[in-house]
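Working notes, structure below.
The complex appears here without one of its protein chains, the remainder shown in place.
The letters A, B and C name the chains in turn, as written, and every chain counts its residues from 1.
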Amino acid sequence: MAGQALMRKGLAPRNGMLTESRVAAGLDIAPLENLVFGGWDLNDGDAYSATLKHDVLPRDLLEKVKEELLAIKPWPAVASPRFLGECKREAVMTAREEVEQITKNMTDFQRAHDLQRLVMINLASTERYCEIEDVHKTLEAFEAGLDSNDPRISPSMKYLYAAIKLGVPHCNFAPSRTRIPALEALALKNRVPIAGEDGKTGQTLLKTALAPMFSVRQLVVEGWFSTNILGNNDGKVLDDPASNKTKVLSKQGALDEILGYAVPNHQVHIHYYRPRGDAKEAWDNIDIVGFLGERMQIKVNFLCKDSILAAPLVIDLARFLDVAKRAGEGGIQRQLSLYFKSPYFAQGTRPEHDLFQQYHLLEEWIAEASKKRASLAAVS
Amino acid sequence: MAGQALMRKGLAPRNGMLTESRVAAGLDIAPLENLVFGGWDLNDGDAYSATLKHDVLPRDLLEKVKEELLAIKPWPAVASPRFLGECKREAVMTAREEVEQITKNMTDFQRAHDLQRLVMINLASTERYCEIEDVHKTLEAFEAGLDSNDPRISPSMKYLYAAIKLGVPHCNFAPSRTRIPALEALALKNRVPIAGEDGKTGQTLLKTALAPMFSVRQLVVEGWFSTNILGNNDGKVLDDPASNKTKVLSKQGALDEILGYAVPNHQVHIHYYRPRGDAKEAWDNIDIVGFLGERMQIKVNFLCKDSILAAPLVIDLARFLDVAKRAGEGGIQRQLSLYFKSPYFAQGTRPEHDLFQQYHLLEEWIAEASKKRASLAAVS
Amino acid sequence: MAGQALMRKGLAPRNGMLTESRVAAGLDIAPLENLVFGGWDLNDGDAYSATLKHDVLPRDLLEKVKEELLAIKPWPAVASPRFLGECKREAVMTAREEVEQITKNMTDFQRAHDLQRLVMINLASTERYCEIEDVHKTLEAFEAGLDSNDPRISPSMKYLYAAIKLGVPHCNFAPSRTRIPALEALALKNRVPIAGEDGKTGQTLLKTALAPMFSVRQLVVEGWFSTNILGNNDGKVLDDPASNKTKVLSKQGALDEILGYAVPNHQVHIHYYRPRGDAKEAWDNIDIVGFLGERMQIKVNFLCKDSILAAPLVIDLARFLDVAKRAGEGGIQRQLSLYFKSPYFAQGTRPEHDLFQQYHLLEEWIAEASKKRASLAAVS
Partner (left out) sequence: MAGQALMRKGLAPRNGMLTESRVAAGLDIAPLENLVFGGWDLNDGDAYSATLKHDVLPRDLLEKVKEELLAIKPWPAVASPRFLGECKREAVMTAREEVEQITKNMTDFQRAHDLQRLVMINLASTERYCEIEDVHKTLEAFEAGLDSNDPRISPSMKYLYAAIKLGVPHCNFAPSRTRIPALEALALKNRVPIAGEDGKTGQTLLKTALAPMFSVRQLVVEGWFSTNILGNNDGKVLDDPASNKTKVLSKQGALDEILGYAVPNHQVHIHYYRPRGDAKEAWDNIDIVGFLGERMQIKVNFLCKDSILAAPLVIDLARFLDVAKRAGEGGIQRQLSLYFKSPYFAQGTRPEHDLFQQYHLLEEWIAEASKKRASLAAVS
C-alpha cells in the first residue's frame, strides 16, 4: 500500500514488477494509480502505524504518504487458534457467518470506493500444517462442512471460498494450504481465476534459478542445506513447529521436481532471529558432484528484504488475475506459477517449478492475450 | 583423456555431459569408448606425467589408467612469445610451415589410429589481448599474412585455419581471440562447423544463470564484483596483464547482454593464488535494487575445480561438432553457445548469453537433428 | 593413533600441537614416540578398520600405518541407552562391576605394554543432557549410588571415577557432563589432575577469539547466529535432541562470559548433513552495534575437519596432564582451559573462556613448571 502511494506520487522508482515493464506492454493492465487497497487484520490500527511498526521503509519516505496510509483501516480478520498460534481467541461466529462477513466487507468496500472490479490476495501469517481430508475433497462436503462448522476448514479456505462465490479472482500468497479439490472445482465452474501458493521471494527464488543450471550442466546435487534467519512477525509465527512444517514443506518441493530426482540431503531451516528485523537472510550450501564423481561446493548468502521482494509480486498478481478474469478465464492460472514456491497445478498434471520454464509460460500467455486484444482492437 | 579412460573402464560415473544424458538420446553420437586423443603441448612428456603434475585426480584413481596415459605423447606446439608470456623461444618456422606441421600431425594421427573423423579443440593457455586488424578481416588478407609471416596472426588462428582447411570441426575452448571474419567466412564456405570462445565453467556459468533471474523479477543490478583465485598454470598465465585482459573481457560481456543495460559497477578480478591449486574459487558480490529503490545483496562463493568443470564440456563439444559435421552443417554453431563465455555469433546478430535461452537453442537443434535422423531411418 | 604412528615414522608434519612447539620446550614432556594407545569402543573391530570407515585420512597415507592400527583392538565400552540413543542394549553388569572392569582394562594394559604412567581421555559420543542431582554432589552419595546402581550415574562419570581411584589423570574431551562436585573433590583429595569439558575445536574456537576482539573495540554484540553441519557419527548422535541439548549448552556459555553481558540473540544449531562426512562446516553470522548505534555484520564460514582439529589437542592434553601429575598437582587444571568449550572451574570461581586469557594461563603455568624443573636440575 505504501509502495503504491509512493510510486503514484513519483517518490519511488517502479522496480520489481513485470506489470510495469515492457514484458507486459501488450496487455490491458489496470493502471497502478487506480488500485485501491483494503484488507483484514488480526490487529486494529491503520496501515500507517503497521508500516511504522514493521520498519520496512526509511522513515522520511514513509512520512510522505502518511495521510494515505492513515486512511486505510483493516476490518477484523477471521482467524482460529487451531491454525495460528498467535491467535488467542476462539471464533465467536459460525463458519457461515464468517464467510458472510468477509463477503460483506468486500461488497461494502467496492461500493464505498465505487470500484469496477476486485481481486483478493491472501497475505496472512502461515497457518499450521493440515492434511487434505474428506471435507476438502468435494464442493458438497466442503459446503456441508461450512454448515456444520467443521474445524478442519481453515480461515484461508473461507476467504478463498468467499472470493470465488463473489466472482473475485483470488491469490494465495501465503504457504497456508488452499489447493483443495473442492475449491479448485468451484473456481473452474464459476470461471474465477485463482493462483497460489506461497510467494517465491528469496531463497526458493534462488533455488529455482540455480537448480536448472545444474541440470543444464548435468551436475548432480548431492545435498542442499538451507538456513533462513528473519526477525519479523512472519519469523515469529514460524517458531511454531506446526506453522514451520507448512512453510518448510512448501520450500522443499521445487528442487526434486526441477532436477528429476530426489536430492538425498535437502534440508531447510527457518529461524526467528530478532536483529534481522524485516530484512531476511538466507545461507545456502550446495554440494554437487561433477565429472568423474568429483565434489564441489557453492555457498550463497542472500541479504534480502522480505516485504520489498514480496510487495511487487503482489501488485503483479493482482493485475494479472484481473486481466485473466476479464478475458473469461477461470480456475488455476498455471501461467502465474512464476510467483509461487508451491504453484497450483491441475489434478493429473505436475507443478512447474523451473523459474525459466515458468517465465516461458507467462510470456506465452501474455503473447496470446496480447494477440487476442490486438485482434479485438482491429475488429472494433 | 584420463576421464575417458576411467569412464571406459567403468571406474568413474559419467557425470557432467549432456552427450551422456537422455537429452541427446535421439542423436547419432560417437560412443565415448571410440574417442582417441592426441594433442600438442609446449612441454614434452606424456599425458600421465602431466596429469600427475596438475594434481586434479586422486592419485589412486590415476594409477588405474597410467598405461593409457603414458602412451599419449604430445607433438610440439606452435607458440609465440608475442602472444604468450611463458613461451620463451621465438618460432623457428614460418607461419606456412607451422600450418603445414599442424596439418601433418593431424593426418599422421588419423592414419596411425585408423580414425574415421577428427575434431580439434583449442585448450591452450590464454593468449595476450589483440585487436582485430586488416589482416584478420578477409581470407585474402589472412592468407597473405600467412605468406608474409605477419606477427599479428596468433598461434590459435593458425590452428583454426589448419583445421578448417582439412575439413576438421574446431572448437576454441580458450579465451584467445579466434572469432575473426576471415576464418568465419572460410568455415562457412568449406562447410566446417566451428564453435567458441572460452569455455563457460565456473563464475560466468553462475552469472548467466543468476542474471536471467534478476530480469524475471525486474530487480536492477547496480553492481557486480567478481573475484577469482586459482593456483594452476592457467592462473599463472593470467598474472600477465595482457593475457588477463583477454580473459577479463571475455568474462565481462555476458551480463550487460542478458540484462539489456550496462551494469554500472561490474568488476572481474582474477588472481593467481597458489594454495588453491587446480581447484578454483570464485567470490561474487551482487548489489541489486528492488521495489521502491531498496537495496539488497547476494554473495556467492563457488568452490569448484577447473578441469573437472571443463573436461566434460570438451567431450560434449567434440561429439556435438562431429554430429554437426556429419549433418552437413558449417560455420558458427550457435546452438553450442551454452558452452562459452563469449559465444561466437554471426556478423549482424547478437551473441546469446542467457544460459536458459542457450539451452533452449541446443534443445531445438537436438530435436531437429533427431527428427531428421528418425526420418532417414524410416526411409532406409 | 594413526597420527602418532605417521608422525613417528616421519610421514606427516608435527603441526597443531603446543607440546611439539617451542612454547613447551622447557617442560619434561613424554616423547611422542613413547605414547602407547588403548581404548574402549561400543563397536568391535580394530583401529585400522575404524579409521578406514571414518575416512579422515587419505587412503594412501593410512595404508602406511596399517599394521600398527590393526594391532589396536578396543575393549568393550561401558554404555547405557539412558545416556546414548545409539546404544541399544541394556547394561548387563552392575555399576560397581563396570568400574572394576574399566580398572582392570587399564591395569592389564599397563602391564602388557610395560608402561610407566597412564592418562585417560574421554572421547566418547555426547551423552544426553542430565541435571546435577544429589547423587552427584558428594563423594558419599556418589559411591552409594554406585552401590545401588543409580541410573543417574552416567558412563562418563564411571570412567572418570575409575581413573581417579587408580591415580590416572583424566580429561573429558566430550561434552558429556563430568564436572560434578563429588568427583572434583575426589580428584583434589587423591591429587589426580583432571581437565574438561568438550574440546574446543571449530566454531567455539573462533568465537572465543572474536569475542575478545569485540571487547577490545567496545563493539556491542547484538546477535550471534551459529549453524554447524557435520556428517560423521558425532553428527548423527547430535540428531538426538537430548544429546544435542548437552552440546548446544556447552557451546553457548563462552560468549556471555567473555563479553560480560548476556548476548540477546545467541543461537547455536547443529545439523547432521551427510555429504560433509568427517569434515565439519560452521557458518556464523554476527550482528554488532558500533559508534552511534550503527549496525554492522560479520559472516564466518569455517570449512574444517573435526578429527584433524581435535586429535592434536588430545595429544597435548595427555602430555600436559602427565606433566602435571608428575609435578604433584591434583584436581582441576585451570591452565588447560584453552582446550575446552566448557572449561572446568573450581567452585566459587568463574570459568575462563577468553582464548587469549586461557593461553596466558597456560604460558604462566609452563613458565612456572619450567623454572621449577630448571632449579631441580640445578640442585641435582
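As a working rule, contacts are C-beta pairs under 8 Å (C-beta built on N, C-alpha and C of every residue); 3 or more make two chains touch, one makes a residue touch a chain.
Given the structure is predicted, the values throughout are model-derived calculations rather than measurements.
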Hidden partner chain, touching residue among B:H271, B:R326 or B:R373: B:H271
Option from C:A47, C:I164 or C:L205 whose C-beta touches the chain left out: C:L205
Residue among C:Q116, C:Q218 or C:T349 that touches the chain left out of view: C:Q218
Candidates C:M296, C:A346 or C:A374 - the one touching the absent chain: C:M296
Contact footprint on subunit A, counting only the chain that is left out: 59-60, 299, 301
Contacts of subunit B with the absent chain, listed as residue ranges: 222-223, 225, 227, 229, 264-265, 267, 269, 271, 273-276, 281, 283, 285, 287, 295, 299, 301
For subunit C, residues in touch with the removed chain: 3, 6-7, 12-13, 15-18, 20-21, 57, 61, 205-206, 209-210, 212-213, 216-220, 289-294, 296-305, 308-309, 311-312, 338, 355-356, 359
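Heads up, the rule we're going with is that only the chains that are shown with their structure count from here on.
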Chain of greatest Cα-centre distance to subunit B: C
Distance from subunit C to subunit A - Cα centre to Cα centre, in angstrom: 49
Interchain centroid distance [CA atoms averaged], subunit A/subunit B, Å: 42
Residues of subunit B engaged with two or more neighbouring chains: 299, 301
